[in-house]
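A quick write-up on the structure given underneath.
The complex is shown incomplete by one protein chain, all other protein chains being positioned as in the whole.
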Amino acid sequence: MFRTSRKPRAGRKTGRRSPLASVSLIALGLLLSGGAYALVSSSTAVADTSSTATQATVEEGEKLFQANCATCHGLDLEGSDDGPSLIGVGSAAVDFQVGTGRMPLQAHAPQAPVKPVQFTDDQVNALAQYVASIAPGPSIPEDQYLDAEGDAARGAELFRVNCAMCHNVAGAGGALTEGKYAPALTGVTPSHIYEAMLTGPQNMPVFNDANLTPEDKRDIITALKFQENSTSVGGHPLGALGPVAEGLFLWIAGMGIIVALTVWITARSN
Amino acid sequence: MSTSTATRPETSVEKKSGGFTAAASNYLDERTSISAVVKEFGRKVFPDHWSFLLGEVALYSFVVILLSGTFLTFFFQASMAEVHYDGSYVPLKGVEMSAAMASTLDISFDIRGGLLMRQIHHWAALLFVASIGLHMMRIFFTGAFRKPRELNWVIGFVLFILAMAEGFTGYSLPDDLLSGNGLRIIDGMIKGIPLVGTWISFLLFGGEFPGTAIVGRLYTLHILLLPALVLLFIALHLVFVVVHKHTQFSGPGKTQQNVVGYPVLPVYAAKAGGFFFIVFGVIVLLATFFTINPIWNYGPYDPSPVSAGTQPDWYIGFADGALRLIPPHLEFVLFDRTWSFNILIPLGALGLFIVLAMIYPFIEAWVTGDKREHHILDRPRNAATRTAIGAAGLTFYAGLWAAASSDIIATHFKLTMEGVIHALQFVVIAGPFIAYFITKRICLALQKKDREIVLHGYESGRIIRLPGGEYIEKHEPIDEYQRWKLVSYHDYKPLMIRPNSRGKISVGQRARAALSRWFFEDRIAPPTRGEIEASHHHEDHVEIESSHQNH
């Protein structure tokens, strides 16, 4: 086995390859295999139109896949007890999962967390092309939908209806069941936001192009980026978490200052 | 108290010399007899303690709320008529919303200083309720609610509830997504009330939820009825503060018949008057640098969307938390009617909690049977059972309060929300008992420590080697002023049951005796002169003996 990771994490992958360790991953595999089914079937709606993959990148991707992914996802993407099948997930899913560092998975957890990305952009692309070359699936979005220059008002409305209940109206994230969570959306690249909507990673539902058209997705990205990049008019946003953060801040900072001042006022002067 | 300070500066009629001030004072007095007011209140004494200012924080933040709120009324439109937003905030341009929401956005984005005023109003509201809460805790734990102040405790309690009502009605006015979902929850709760719920909801919303009436109705309550009631009860509250005179902590020279402190003119007026500006200044500081309720993120109310982290402002949190902690399936159909115990249990529990807290002074007065006036405050440790009851109540409240943010606790501490909720269910049910027990033990331990210090002095840190080779730490006696603080408290013993005139023991007697036993069976009496002398005598003896042996 050879490592392609630029920031190797000692022992992790070896650990995962050990047959003993894989026992602990069976439960996780079961959890994820449900998602695999979903990913597979969602692919039927969107065909992979990208044909920019050269034979060379596909071959490089295959090597990377065999070395880093095949243990769980199978030598032919067929999946195993440890990981779902990747047939038909498309390049978008690979770009999202690997490009945000969620894959390769490091440890058993309710859901795969964002981590430092383990591969170069070229390597991620190669992996994506390889997976897409096996079976068609949703592909990496085109740049015209990622420019964040759509209709922010419409995007914000679509975001509130389709996304805000999990990710919070300000994109600050929120809780799901059993320790899962919808991550915060600040600092996420437009293409990853797009891919997440398209592929429905982990427990996020799929928003295929019949539900939210590419133009809709562009508007949503526009609204998110507007919110992220515009000045917070009221001052420090306190995490944009709503009344809980405000109440806590009032009790700790506001009341703290006031009580300190009452002590000063009533303390006898020297 | 401080309401009367405003009229005072120009009224010193004692000035014999002429000049404008004297003339103006004379003019006023001949028409208002205000010199009598100055004579009565000008040198009224207020005791000094930081915790005595918490009620003032509440009063001052209410004044700030009135000032900023009046400004907001000039721009806010309490109408649910549909308009298309056409203001400065791009991500809402062209969106259909109510005039209430659109005018709130205009205040925020198109009126100079408007957002500042909105944030002042909202931060002041949060501070208002918080300072009332802290003030109530001070009153409770120091026993300031005892005779003759029981009724003022009830008035204060009504103010606390009115403040929450003010807060909630204000929170609902912008008609944004957050407040709309809050109203939806209120609607759902009301509908769960047996017999009348459906109709109360129907009348409140002027038809089906959300209707087009609710914002206007809440606005009337928010700016007319509730503030009038708050003002009325504040006035009553302050009248009683004047009638009773302020309580004071025990200390040398402070008795049940006097008040030791500073006179209103000039020291107290300077401090309390200055404190108003300080409270106002801190609120403006918060409003300048920290966002509160960014309604533009939430967008207009629409029944379909909702945001993760949908919560009420902090003071309604305990009620929201109570709703969250109920386990599933507590709803039954009985006699062909729906009984929503998942709503009735939290409503009942909160109602009971509030009523118990409100009538606590009467319960304690009944248990002790003490009919004397109490103007000297208890140190919390010296009323161990009361302090422990308070700690139990606070734990219950805190558990419910934390439950209102169960989802945010889960995401920020990487826990499961189910785990957080189960843990908080435990806190709310078992926590009060644990808190009661621990607090009572701590109080009794502190009382014992005080007693030790009074009898044997404090540990000086000086180690002495006795001739026999034994090492002891020298204890220094405390001076009489410090000692007075530690011994001057009331102490009650459990009630003995005695038959009444007809030779019977009534149920009430039994209950009172049981409660009395619960309150006072662990009592630790303050050291008496005799005990202190005896202990000193003993120590002198030891000292003489040891010095004798040194020879």
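In order of appearance the chains are A and B, and numbering begins at 1 in each one.
Note that in this section a contact is a pair of C-beta atoms (placed from the backbone, for glycine too) under 8 Å apart; a residue touches a chain by one contact, two chains touch by 3 or more.
Operating definition for what follows: contacts and distances are computed from a predicted model.
Q: Pick from "Cytochrome bc1 complex Rieske iron-sulfur subunit", "Multidrug resistance protein MdtA", "Glutamyl-tRNA(Gln) amidotransferase subunit A" or "Peptide/nickel transport system permease protein" the UniProt protein name of the chain that isn't shown here.
A: "Cytochrome bc1 complex Rieske iron-sulfur subunit"
Q: Pick from A:67, A:134 or A:233: which residue touches the chain that isn't shown?
A: Result: among the candidates, A:233 touches the missing chain.
Q: Among B:249, B:275 or B:318, which residue is in contact with the omitted chain in the full complex?
A: Answer from the full complex: B:275 touches the omitted chain.
Q: Just name the one of B:22, B:63, B:137 or B:193 that touches the chain not displayed here.
A: B:193
Q: Which residue among B:207, B:467 or B:508 touches the omitted chain?
A: B:207
Q: Which chain A residues touch the hidden chain?
A: 31-32, 34-35, 37-39, 41-42, 44-45, 157-158, 161-162, 165-166, 174, 176-178, 180, 182, 200, 202-208, 210-211, 230-235, 264-265, 268-270
In this section, only the chains that are shown with their structure count from here on.
Q: Along chain A, where are the residues that touch chain B in the complex?
A: Interface residues on the chain A side: 110, 152-153, 155-157, 160-161, 164-170, 172-179, 181-182, 223, 226-227, 232-238, 240-251, 253-255, 257-259, 261-263, 265-268.
Q: Within the complex, which stretch of chain B touches chain A?
A: 48-54, 57, 90-95, 108-109, 115, 119, 123, 126-127, 130-131, 134, 177-178, 271, 274-275, 278-279, 282-283, 286-294, 297-299, 302, 304-315, 317, 404-405, 407-408, 410-411, 414-419
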